[in-house]
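Every protein chain except one is present and positioned as in the full complex.
Here is chain A:
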Amino acid sequence: MAKVIFVTQNNGSVEVEGDSGSLMELAVANGVAGIDGDCGGVCSCATCHIYVDPADFVTIGSAEEVEADMLELDDQVTEYSRLCCQIEVSEQIDGMTFVVAN
């Protein structure tokens, strides 16, 4: 079981919890604004862009090649950007806070 917080662009903060699936699915299931997941989670649309807290980035890890390329579609990309359809919900991310990029 992992509890995480999404901070949205309108400065809303949503705490959600889940134990499986992707972080994108968890966000969509909880109606987190700015996480669309239009492609259903196959890293094809770049509509689930989040910023990972720099302190957590080593734990989360960097994007693989396809994801890193897809992130280039978004002008708001930073070194802490990830597409959250590529992050698994697990105890490893428990307690983390993610900022929604759009």
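Assume a contact is a pair of C-beta atoms (placed from the backbone, for glycine too) under 8 Å apart; a residue touches a chain by one contact, two chains touch by 3 or more; residues count from 1.
The working rule: contacts and distances are computed from a predicted model.
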Omitted chain (choose from "Phosphoribosylformylglycinamidine synthase subunit PurS", "2-oxo-3-hexenedioate decarboxylase", "Phenylacetate-CoA oxygenase, PaaI subunit" or "FAD-dependent oxidoreductase") - UniProt protein name: "FAD-dependent oxidoreductase"
On chain A, residues whose C-beta touches the chain left out of the figure: 25, 28-31, 33, 36, 38-45, 65-67, 69-70, 72-73
